[in-house]
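Pasting a structure here, questions to come.
Of the protein chains in this complex, all but one are displayed in their positions.
Entry: chain A
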Amino acid sequence: MAEVILRHIAKAYDKGTNVIKDVNIDIKDREFVVLVGPSGCGKSTLLRMIAGLEEITDGDLLLDGQRINDLPPKDRDIAMVFQNYALYPHMTVYDNMAFGLKLRNMPKDEIRKRVMQAAKILDIENLIDRKPKDMSGGQRQRVAIGRAIVRNPKVFLFDEPLSNLDAKLRGQTRIELQKLHRELLTTMIYVTHDQIEAMTLGDRIVVLRSGDVMQFDTPLKLYNQPANLFVAGFIGTPPMNFLAGQIVRKDSTLCFLSKQKTLTLPLTDTGHEQSLKTYEGEEVIMGLRAEDISVSLIETNQTLYVTTIQVVEHMGSEVLAYFTIEEQRFVAKLSGDTLLEFGQSVYVGWNLGKAHFFDAKTELAIR
């Protein structure tokens, strides 16, 4: 059992600026939770607060119901993997992994057993006598993970553990981390700025901005039902397209009227009519996923707008087409065999039922 609960957690430095503001998160036993956000959003600080490396200014941090705010890191029963590995350069792989166990006065046989077991899981048995400087980045990262595993902690903390690896190794290690989580059945908290890592690894994801939790939910919920404009724009590649406008009533039909009034989209039968009714006359922002936009060279019954292709990116399996609608940059994700060229005039359309609407003032999703 290892349940981590953050209750009204806040962090302020001397100058009075709150880097973490009233964070409430409940992490269930054996859950893999990812903290994600742009740099400077406080995700690493939050992780370090859970680790005990940063003081908690306000609120309660509970581990299995016990308040651990004032416990030093060593008494928290947590292990942490650092971005730059933080292996002890003067110790061998074995000693690096055994260090924490030795300090806990564990019998030598038990230490050996645990270290060798972890080395086996991570496939680093043949490196056991090497020093960190004689290993590659990927190998060092494994040792760093091994050092956490041998401790058999209640909670694993990962601070951007993959960001120093190259793209290929990153993908591999991501899969191995998932496997590891299944094998170890331990609570894991993982910090990253990479939303793909967050989406693929997390059972649930905490999206942070300037020390505030924007949304805490499953990856699919974040993608399909973003709580606000920030989450909508942050989660998903390519990012969501946005178009500002307002809700108006035209000939007794509720419509979305774009800011420059070039688009009037009736909301009848889109599933949005009910929720947007109260927004009549108010400013809203419409969000569209790139894959929900269709682009064609001929006019179709879905066509809503005519524009010019500005950039085409051929990714092999898909094509990304960039154009503008009312001077707003849009990107559409199309199938890989779509033939498009720079400068072509295209007919753009979408199913309004798939659109997301946000209050322009509060930036909250309208549902």
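Everything that follows uses one rule, which is that a residue touches a chain if its C-beta (ideal position, glycine included) is under 8 Å from a C-beta of that chain, and two chains touch if they have at least 3 such contacts; residues count from 1.
Everything below uses one rule, namely that contacts and distances are computed from a predicted model.
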Looking only at "Peptidase M48 domain-containing protein", "Choline dehydrogenase", "SpoIIE family protein phosphatase" or "Carbohydrate ABC transporter permease", the name UniProt gives the absent chain is "Carbohydrate ABC transporter permease"
Sole touch to the unshown chain from A:H8, A:R67 or A:H90: residue A:H90
Across A:L53, A:L169 or A:I196, the one contacting the chain not displayed is A:L53
Of the candidates A:R67, A:R104 or A:K120, the residue in contact with the absent chain is A:R104
Touching the unshown chain, chain A contributes residues 48, 51-53, 72-74, 78-80, 82-90, 99-100, 103-104, 147, 151
